[in-house]
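Heads up, one of the protein chains got dropped from this complex, but the rest are sitting where they should.
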Amino acid sequence: MSEMLKVAVLGANGRMGAAAVDAVGEAAGMELVAALGRADSLEMLRDCGAEVVVDLTVPSATEANVRFAVEHGMDVVVGTSGWDAVRLESLQALLADHPESGVLIAPNFALGSVLATHFATKAAKYFDSVEIIELHHPAKVDAPSGTALRTAELIAAARRAAGVPAAPDATETELDGARGASVEGIPVHSVRLAGLVAHQEVLFGNAGEGLKIRHDSFNLGSFMPGVLLGVRTVGTRPGLTLGLDGYLDLEG
Amino acid sequence: MSEMLKVAVLGANGRMGAAAVDAVGEAAGMELVAALGRADSLEMLRDCGAEVVVDLTVPSATEANVRFAVEHGMDVVVGTSGWDAVRLESLQALLADHPESGVLIAPNFALGSVLATHFATKAAKYFDSVEIIELHHPAKVDAPSGTALRTAELIAAARRAAGVPAAPDATETELDGARGASVEGIPVHSVRLAGLVAHQEVLFGNAGEGLKIRHDSFNLGSFMPGVLLGVRTVGTRPGLTLGLDGYLDLEG
Amino acid sequence: MSEMLKVAVLGANGRMGAAAVDAVGEAAGMELVAALGRADSLEMLRDCGAEVVVDLTVPSATEANVRFAVEHGMDVVVGTSGWDAVRLESLQALLADHPESGVLIAPNFALGSVLATHFATKAAKYFDSVEIIELHHPAKVDAPSGTALRTAELIAAARRAAGVPAAPDATETELDGARGASVEGIPVHSVRLAGLVAHQEVLFGNAGEGLKIRHDSFNLGSFMPGVLLGVRTVGTRPGLTLGLDGYLDLEG
Partner (left out) sequence: MSEMLKVAVLGANGRMGAAAVDAVGEAAGMELVAALGRADSLEMLRDCGAEVVVDLTVPSATEANVRFAVEHGMDVVVGTSGWDAVRLESLQALLADHPESGVLIAPNFALGSVLATHFATKAAKYFDSVEIIELHHPAKVDAPSGTALRTAELIAAARRAAGVPAAPDATETELDGARGASVEGIPVHSVRLAGLVAHQEVLFGNAGEGLKIRHDSFNLGSFMPGVLLGVRTVGTRPGLTLGLDGYLDLEG
């Protein structure tokens, strides 16, 4: 009798999906039972006995995929974006009818990035000053990055909750843009440089000391340990979990 | 009726002590009631009505200072080294007879450094590789620094507890010392450079990604926010607390 | 017979001036013969036999000081700002009448900063991308810093001269300020953080590689080696020299 966890990957022809197919195929304790592309029928998930479905598709397809999987008793790990409040509410309702099913929806599977954001949020209230520098390849179309925006929002919320005043800043004369974009009062600076991939620094300062938390993502491989952690854990976490940090052991 | 917390500083003529005298004197909600040097009698602590004693003296004096304070109903914040297992056990026994007294013994009062060590310990089990680089002024006599040794030990313990294997390392040919000192299997590299003060980087690596946590201590002022946090908190934490992280809100 | 170089410091009551008084007083081969403040007469320079005058005063005073020194056969090292084109032309005319006199006017005496700017200018044409991040204490009133502006201008000029095209940048959606200030096409990002002093990074990128040149100025002491190098060298360099790099051995 097999002890292998049966895993299916949706979006297997995309870059992330293809990497996940490889990662699942090589991971101990897992068996890849399906690798489906856009044209394949979801019925194949049932036929192959998938226990965990990894959804790495597109915003227009992800909701139907997840619903199908939950309705058929599978757990789901989702790396696709597009889950707004309406979709999440609808999914919660579905999960109420399937209390044994687990769904993880994570905007970011890089363990290091998730840890960096968690630590930055924890540190936020202990420092007078905080700024974010994110650095990416020059083909990126948005600035700041989504990760930087989210990090800034979490830091700003933590500082508001603790009653930390605005960071000191005596700037009187500024060349337009020099002090970065302000995201809820947190300055965010976006660097675009040939040779880079995806990098972020959160800088904290008090009188006499500084703390820097930097994450570097060098390639897609950085997401796979997080995807596999999700696949291994989702079966033990019924209901909806938002963010990989929910699966990390960060307390105490 | 005064709401000010009455604080005494022992070791007021040392560099740390003098900085603490200034910091307490300027802090909201505190009143400096005594600043004692080596020649002064501990009886003065009682005479001035000290509620919290800050001990920044020397290893040969700290134990007697703390015992006197506890026996007279004061809380104590200790930044002096030299508290070995024997002394700690003896202090625990004393505190059992004074259950309302609080004592904080902290090897490091730099908030950023304490946070950095805490985060590094939390991250330790999620990465294949980890190394420490500590950088100090060239007048430092020991290498690695005490903070680096402690950080390495905490990281090593966290990895052992989680069953993380040794970091990959294919080194066959090594010029003596190139791979650093091994502290319980964690490589530690000590840089000594004119112009620097006290800095530490913990580097983590997985396939495709890296996480770096860096702390910079630029001057003694970096310790004062932590000392004041200790003074404000010690009265609400009866018993013995080891390490400032015990007073930080890092859970959840 | 003394071999000591006789040095006078103007602006001796300012922070830079006071540091220079100390540095000259401790330097081998130099003798501090005068330390003049605002109220002192320049005639004292002649009375004490000064050979080199260090001007660390204010823009409104520096021109008269330098002219006096040159007219009386002294060499001058100037760290005061305010030398515009008109003043420089007038000084050149004066030096034409005193061909044996040397004057060094330097906007920055930190050796490391001067070297960093020199190296960044040399590297500028070999990379597709370049951006500048400058980081300062939060009491600074201007952003970007003068050093960052000058570095960006020099880099931009070097790239224009070599025919390097604009750095690639696919940004379509930008939160205002995220991509920094544009200084002749070079993005400059200004960070203001408690605990910092004065720091600058120039980041270069090509496909597959990056080069970073970072300078840290931790305190005023960083300027003194450059001031002393200026004092030692100015006697051998008749005429006007702009920038400490003119005294550095950077060729070949």
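Each chain gets a letter, A, B and C, in the order it is written, and its residues are counted from 1.
The rule is short, and it goes like this: a contact is a pair of C-beta atoms (placed from the backbone, for glycine too) under 8 Å apart; a residue touches a chain by one contact, two chains touch by 3 or more.
Computed from a prediction, not measured in an experiment: that's the story for all the values here.
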Displayed partners of the chain not shown (whole complex): A, B, C
Residue touching the undisplayed chain, where the options are C:Ala18, C:Leu94, C:Leu175 or C:Leu248: C:Leu248
Identified contact with the non-displayed chain, of C:Ala110, C:Leu154, C:Val188 or C:Leu240: C:Ala110
Residue numbers in chain B that touch the chain omitted from display: 127-131, 133, 135, 138-144, 149, 167-183, 187-196, 203-210
Residue numbers in chain C that touch the chain omitted from display: 110-113, 115-116, 119, 122-123, 125-127, 204, 206-225, 248-252
Chain A residues that touch the omitted chain in the full complex: 195, 197, 216, 218, 222
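Note that only the chains that are shown with their structure count from here on.
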Chain closest to the assembly centre - both centres taken as Cα means: B
Between chain C and chain A, distance of the C-alpha-averaged centres to the nearest whole Å: 46
Inter-centroid spacing, chain B versus chain A (mean Cα positions, whole Å): 34
Residues of chain B whose C-beta touches two or more other chains: 216, 218, 222
